[in-house]
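For this depiction, one protein chain was excluded, whereas all remaining protein chains were kept in their positions.
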Amino acid sequence: MSHSGAAPTASAEPLLSVAGMEVVYRGRRVWPWKTVGRVRAVSDLSFTIGRGETFALVGESGSGKSTVARAVQGLVPVRSGQLLFEGRDVTQPIGRRDSLVKKRMQIVFQNPDASLNPRHSVATIIGRPLAVFHNLSGAERRKRTRDLLADAQLDEGYLRRMPGQLSGGERQRVAIARALAAEPELLLCDEILSALDVSVQASVIDLLHKLQRERGLAYLFISHDLSVVRWLAQRVAVLFAGALCETGPVDRVFQPPYHPYTESLLMAVPRLAGVRRPVPPPVAEAEPDRINQIGCLYAHRCPRRIRGVCDSVAPPVQRLGEGHEIRCHVPIGELAAHQRDLSAGIISDAPASRRADRFEQT
Amino acid sequence: MSAVSSAMKPAAPVTGWRRGLADLPPVATGAALVLLVYVVVALTGPFWAPYGPADMLVGDPFEPPTLAHIFGTDNIGRDVFSRVVYGSRPVLVMAASATGLAVIIGSVLGILLAFRRGWIDEFAMRVIDVLMSIPPLVLALLLISALGSDSVLVVLTVAFLFAPRVARVVRAATLAIVTEDYVTVAITRGESALGIALRELLPNVAGTVFVEFSIRTGYAIVFIGALSFLGFGAPPPAPEWGLMINEGYANINASFWPVMAPAGAMAILVIAVNLFTEGLARLIGQRGLLGMRE
Partner (left out) sequence: MSVQAETETKPVIRVAGLSVEYWTHRQWVEVVSGVEFSIGPREILGLAGESGCGKSTVAYALLGERRSGSRIRSGNILFEGRDLLHLRDPELREIRGARIGFVPQNPTASLTPSMSCGAQITEVLAFHGVARGSEAKTAALDLIRQVGLPDPTATFVKYPHQLSGGQQQRVVIAMALACRPALIVLDEPTTGLDVTTQWRILRLLSELRDRLQTALLYVSHDLGALAEICDRIAVMYAGKIVEVAPTAELFKAPRHPYSRGLLASVPRIDSPPERRLALRGTLKREDMPAGCRFASRCDFAEQACREREPLLDLAGEAHHVACRRWRELAARPDFGRESLDGAHVA
């Protein structure tokens, strides 16, 4: 495997440890008796990130993955669960966190247009965390700013530029440089590549690799793009409707047996080989009830669901070794028997009709 | 195949904001020049006005305009032109300071409320709603009757009346940007609310603030003029334009100049302020705040 970054040793204390995290959006009270928009954004999520490791969180819209990043950062309140950073409890909102914790955990956002203050120059943008976190000023701050720009592979000439004069890729690099200014141990990357062009994504991925090699940075990498995750992360967790479906080392998660949702995600990724894919699964009629449902939240659209079990009983954790877990009622053996390896270039040599009926089984 | 090359170089910069002001539409530039004339007159008037503001019987009463008295004389033979010139200073000073005060207080308040939200924002907005629903002139008269018609008190009263309006507008402008990620990043740095308000938010609503300042100045001029017309400004023989209109109004049949001259001066001033504001607002709308957008 060619991923850079030190693999965490089992005995080392994890950098970030999340256990049983639950985040609920309280919604709005439109009438004294009626509240709308109340939703459990994240339910019972647990994972750990070791030093220097890249841990990815994948899911589609509504999966809660961005919420997780914000909760870890303290921007969104955690209703229950444990959150430990470098062994210390960080369930407090960001305003009440220790300044050391604030320094060592930084976040980079998705939208390059919104993450830089349009009225600040690049020098100001990067200089501010240097002033706040390290009390730097004057010549020393200027020097550090230049160094940070160089780390983000930007020339000194960028110092006086305004964000409006930069391209999307350049802005993301400035955002990364700003995050690095605090000298973090953990970088939360919330879909930071989604708004960028393909070739720019590639160069930012390279930058992330380089920074991890040089500084031993760990990343919590949030993305909907499985291909990027394959290239960047060592371990991954797959989320659906706020619940964890599957987690483990990237290579193992992308091989069968899969959680049915992971399977559907992998099927949905377009292949450049131009191979015709089978029919997509039909659209589900009903949305899962995210507040009250106890059973599996994916059951309503799962082609492998077991009637009477999946939608009423919480799915058990099935452990496959090396930290690979799948939360599903369908036994691993059965999944392994029916699922094809979707990480290869050619999806399947089964004729389309045979694959179609696999999706019709209920 | 090359590995990552050395640091990226930025594209050539585009013209900055200084050129921006030169792009004001011609009407607004003209208006700005007119405003400049008023300011110069206010500052230097006492040095070159032909007569003092209270000098009586320098000519016959109700003389029509002549070379000696450009706007003629009023009922007690005072030179109208000189009085108008002398009257420009109190108008500008009072309007500018009242507006300035209102805009400073209102902007900071509006930005902080938009940033903090929550019950304090709800409460403050309801208070502002109540204040704004009282006819401003009535409120002003009440306050001035209670507190006196000292110039400073008039300025404070006007500022108190305008600040809520400014706060509301600036709050709305701030709400549009307060959820942007760069503000969130500042929050994660642990910066104070006031620090974020001034450093992150204010520069991005500066355009709105400037436009509000211009708009309110126009209103302030008329408002202060109205107050002095009603006798709630400085007492006679102060050369305040509103007062002059009041004094000349009774004898308008004898000569309309004592009314027209100060009225016209006020009207032209307000028109110039409005035209300038419109040009400024359009410029800011097109070119982003302070002309930085290309």
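The first chain written gets the first letter, and so on, giving A and B; residue counts start at 1 in each chain.
Throughout what follows, a residue touches a chain if its C-beta (ideal position, glycine included) is under 8 Å from a C-beta of that chain, and two chains touch if they have at least 3 such contacts.
None of these values were measured; they are calculated from a predicted model.
Undergrad: From the list A:L57, A:L136, A:L220 or A:L265, pick the residue that touches the absent chain.
TA: For the chain that is not drawn, the touching residue is A:L265.
Undergrad: Quick one: say which of A:Y158, A:W231, A:Y258 or A:Y298 touches the chain that got left out.
TA: Checking each option in A:Y158, A:W231, A:Y258 or A:Y298, the one touching the absent chain turns out to be A:W231.
Undergrad: Which residue among A:E60, A:E86 or A:D289 touches the omitted chain?
TA: Within the whole complex, the residue contacting the unshown chain is A:E60.
Undergrad: Out of A:E13, A:D197 or A:E214, which is the one that touches the chain we can't see?
TA: Of the candidates A:E13, A:D197 or A:E214, A:D197 is in touch with the missing chain.
Undergrad: In the full complex, which residues of subunit A touch the absent chain?
TA: Against the missing chain, subunit A presents residues 1-3, 60-61, 167-170, 197-203, 205-206, 224-228, 230-232, 254, 264-274, 277, 279-281, 283, 285, 343-346.
What we mean here is this: only the chains that are shown with their structure count from here on.
Undergrad: Would you pull the subunit A residues touching subunit B in the complex into a rising list?
TA: 73-75, 94-95, 97, 99, 102, 106-107, 109-111, 114-120, 128-129, 132-133, 149-150, 153-158, 160-162, 164-166, 170, 173, 178, 203, 206-207, 210
Undergrad: Considering only the defined contacts, which subunit B positions touch subunit A in the complex?
TA: 4, 7-11, 13-14, 180-182, 184-191, 199-200, 203-204, 206, 288-289, 292-294
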